[in-house]
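Right, one structure below, let's go through it.
All protein chains of the complex are present and in place, except for one that has been dropped.
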Amino acid sequence: MKPIHKIGVGVVGASGFTGIELIKILINHPIFEITYVATSEGGIELDDLHPALKNIFTCKVQKADSAEIISRCELVFLALPHQASMGFAKSLLDSDIKVVDLSADYRLELETYEKYYCLHEDKEHLKDAVYGLPELYREEIKKSSLVANPGCYPTATILGLIPFVEYIDENFPIFIDAKSGVSGAGKKCSASTHFVGINENIFAYKVLNHRHEPEIAEKLRLKSDKEFDINFVPHLIPATRGELIDSYMLVKEDIDPVAVLKEFYKDEPFVRIFDTPVDIKNCSGTNFCDIYAQLKGRKLYVNSSVDNILRGSSSQAVANANLMCGLDEALALPFVAYVP
Amino acid sequence: MKPIHKIGVGVVGASGFTGIELIKILINHPIFEITYVATSEGGIELDDLHPALKNIFTCKVQKADSAEIISRCELVFLALPHQASMGFAKSLLDSDIKVVDLSADYRLELETYEKYYCLHEDKEHLKDAVYGLPELYREEIKKSSLVANPGCYPTATILGLIPFVEYIDENFPIFIDAKSGVSGAGKKCSASTHFVGINENIFAYKVLNHRHEPEIAEKLRLKSDKEFDINFVPHLIPATRGELIDSYMLVKEDIDPVAVLKEFYKDEPFVRIFDTPVDIKNCSGTNFCDIYAQLKGRKLYVNSSVDNILRGSSSQAVANANLMCGLDEALALPFVAYVP
Amino acid sequence: MKPIHKIGVGVVGASGFTGIELIKILINHPIFEITYVATSEGGIELDDLHPALKNIFTCKVQKADSAEIISRCELVFLALPHQASMGFAKSLLDSDIKVVDLSADYRLELETYEKYYCLHEDKEHLKDAVYGLPELYREEIKKSSLVANPGCYPTATILGLIPFVEYIDENFPIFIDAKSGVSGAGKKCSASTHFVGINENIFAYKVLNHRHEPEIAEKLRLKSDKEFDINFVPHLIPATRGELIDSYMLVKEDIDPVAVLKEFYKDEPFVRIFDTPVDIKNCSGTNFCDIYAQLKGRKLYVNSSVDNILRGSSSQAVANANLMCGLDEALALPFVAYVP
Partner (left out) sequence: MKPIHKIGVGVVGASGFTGIELIKILINHPIFEITYVATSEGGIELDDLHPALKNIFTCKVQKADSAEIISRCELVFLALPHQASMGFAKSLLDSDIKVVDLSADYRLELETYEKYYCLHEDKEHLKDAVYGLPELYREEIKKSSLVANPGCYPTATILGLIPFVEYIDENFPIFIDAKSGVSGAGKKCSASTHFVGINENIFAYKVLNHRHEPEIAEKLRLKSDKEFDINFVPHLIPATRGELIDSYMLVKEDIDPVAVLKEFYKDEPFVRIFDTPVDIKNCSGTNFCDIYAQLKGRKLYVNSSVDNILRGSSSQAVANANLMCGLDEALALPFVAYVP
């Protein structure tokens, strides 16, 4: 029997919600081996940082350092805030380390990025980055050294809309009403993420002004050569994880939307088409994106859901890493939901 | 000092969520006096049915009976399922008892009602019924003996949209994405209302097919003489009470939507206009409807919230009863929210 | 008709959960009039600090200042952290302002206080302070200028245990297993109060080491002249408000515990005795303490609940203020629960 070649991988930004999710997947991975774990501060044991890992997996958490990453890893996951990410990615890429970047730094075209985020400090690699939505860019991801992992809202939204781009009436706006569990707001505490602030509550935030709006618009345009008027309103809901997207638009002709979805995704392992509205529990804990759609006259309703910190972040990142390393895309990805 | 004349009122349907809310308001009411409480089964003490009332208020709960109601009450709240309600209302009205009906039985024009519900069995009184949204029909309510209390979704939706009817482009659909706490689904148990079914979950139901959709459309048409294309998608969220409405539409001209709202509601005691998105907690426990709106190009976003079992049902019912009896509309209505 | 003399009251520490609860009660109070509201920072409108108050009540929030309080108030509620509180109380009392202190600063005997908190800086007034549990010290409260409002856990625990002090076997420990909603942990954000940290979770904290343990022990001793071995384990539960106490002990003789409770509290307006276990919802939003008890052999189980930020803090504070000002104890106190 041929010995298995293990691939050393690093997780930079291990303290956040996406960091622990990455580690949870990687410790079950048959080929990837965690050889480096870092946070901005370091100096702690991993199972002290995340007690759920006790007796399962631990290691010394480092203070993030490029040279260390380069010496220990073939591929690294950057689970960092935007701007911090490109600082690390640049030197890693120059040393031929493969990078899956979970931040926004390499997701957008330069102009879009600088309009909505900040000046880009790694334009050189930006032009080679691939948008890590396997259903859209699988072949490109396989050949890439730098994959920009999509935002959680864009993942669920784009997967819901892309099958309909040829039918949608682009003269009319697309309204997207999104609902996210609190883990989407990150680990940082605030009045909104305090239990007392969001329990028994729901509210919209960054109305028509969220940075995932241009990300959705750009990706739809690039794939369809059409300009869609995306209007995006996200909400925080009193749940830990999960994300539900309701999209409203007009189509130019009569279609059977569920049939369109089933045909479009017939060979996709991680998209499921339902005949009834989806919820967030049935895909919670998994890499699935679940989709339903309904037509009333010319009005199209698309209803999609993902686990925001898995398909919307960490498990999709591992899918991308699998593809980048020539492995089966599904390797180690979670598919059994957190139900009941 | 002139003695206060107390008005005897009855609550029929006291076991449900709206029933207990009615009683909670009425026991603090300076003029209304609860003289009759009934459920479909009767035979229980009220504080056994609702232990929260222990040491505060109790009485024998009767099996609902028209003759009894007539002998004991001047006004009655019918918190019954549709169809059951009109059975009672008919005989009560014939005996000059004032009726506030919390069901759908007298909310709609005959044709709309029979299309979405069932055959109407009290056409005679239906034509005299007034739709109990005080901001729209205050003067009519004052003179009426039969007020049809609006549905919870229509209350929050119509109050959000009505200030904009002259601006909305009726050639394009209005999309309404609604989110309701679980109390909106009633006390009956089901897989959806089981804690395990809705906790850590959210889902759409009755997509583009909820009976509040024609109610919203009819009332907007009656008040504006325009036909709007209403598309309504309700969701259940993991919260007990509260309802958030997000409406999306196009307008024909440039407006300052918050200014429009402030002007329209400047004299209304139970509508509050916010400069930022509303949530459901700040009006939870009260009769307020909170509204915010935002414009982006010609796209109008309206964001309104109510407590679904108070402004969306029981406190609005008492507001109507107050008006019907010549009292101050605000008498005994709750205005201090269930915060924090 | 004789004009009503209004009493000017102040709320110092208005930003926290107990601060908003105080204000919610006081705006409905027929005699107390809010003449001063302060936080540590000031410089904000009250309805910006607490948007739920919009259109109901607002005023300028001040930066807390003793001279201002003295010039504007007859009585003041100090909703401040311990140690900060005694700093203010001293000068107010010297100027004959009545003080209800919601902190721990005047709750304990000097020795107990300094052992569990810090050096006491106002020993002079400490000796005159009355422990503000009306069921135990009503007459003393009436005559006092300084009432120390009890801790939330001691309130529910002591009210459950005090009727049994003559029966309890003090040779055996009393074990108290307490469960509190997250508002009990205050407004400050932490990993424990972050929604993601406590949702779908429960855990004990400060095991056998919480500062309410000596408070319970001291008060039981002072009232009974017996030394009880109090062992207190509090838990945080995924709920906003409410507190449930389960106490376990041995008794020296056979008793009917519910009968003991009913007899002991037969004239008390804000204690309710149940024949079945209590929950936290039926007293949520009110000043009630609900109690149940059960005996099995010589083992006594006592089960009590309060709303932690009302009976456990703010509404009890207003009850004390009412008594201190010669008013009806129940004036303006909430008694209708946040159900369903």
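Here the chain labels run A, B and C in written order, and each chain numbers its own residues starting at 1.
Methods note: a residue touches a chain if its C-beta (ideal position, glycine included) is under 8 Å from a C-beta of that chain, and two chains touch if they have at least 3 such contacts.
Please read all numbers here as calculations on a predicted model, not as lab measurements.
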item: Residue among A:G43, A:G326 or A:P340 touching the omitted chain; value: A:P340
item: Touching the absent chain when the full complex is considered, from A:H82, A:R107 or A:K281; value: A:K281
item: Residue among C:V76, C:V130 or C:I237 touching the omitted chain; value: C:I237
item: Touch residues of subunit B, complete complex, unshown partner; value: 17, 182-183, 187, 189-191, 193-200, 238-240
item: Residue ranges of subunit A at the interface with the undisplayed chain; value: 17, 20-21, 24, 27-28, 50-52, 54-56, 183, 187, 200, 240-241, 269, 272, 274, 281-283, 285, 288, 309, 335-340
item: Where the missing chain touches subunit C, by residue; value: 172-173, 175, 177, 179, 181, 196, 199-205, 207-208, 229, 231, 233, 235, 237-242, 244, 246, 248, 250, 277-281, 284, 294, 296, 299, 301, 303, 338, 340
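In this section, only the chains that are shown with their structure count from here on.
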item: Superposition rotation for subunit A onto subunit B, Cα-based, multiple of 5°; value: 180
item: Centroid-based (C-alpha) most distant chain relative to subunit C; value: A
item: Which two chains share the largest set of C-beta contact pairs; value: A-B
item: Type of subunit A:subunit C copy interface by residue overlap (half), same or different; value: same
item: Mean-CA-position distance for subunit B and subunit A (Å); value: 41
item: Rounded Å distance between subunit A and subunit C, as computed from the means of their C-alpha atoms; value: 46
item: In subunit B, residues with contacts to at least two other chains; value: 200, 240-241, 281, 338, 340
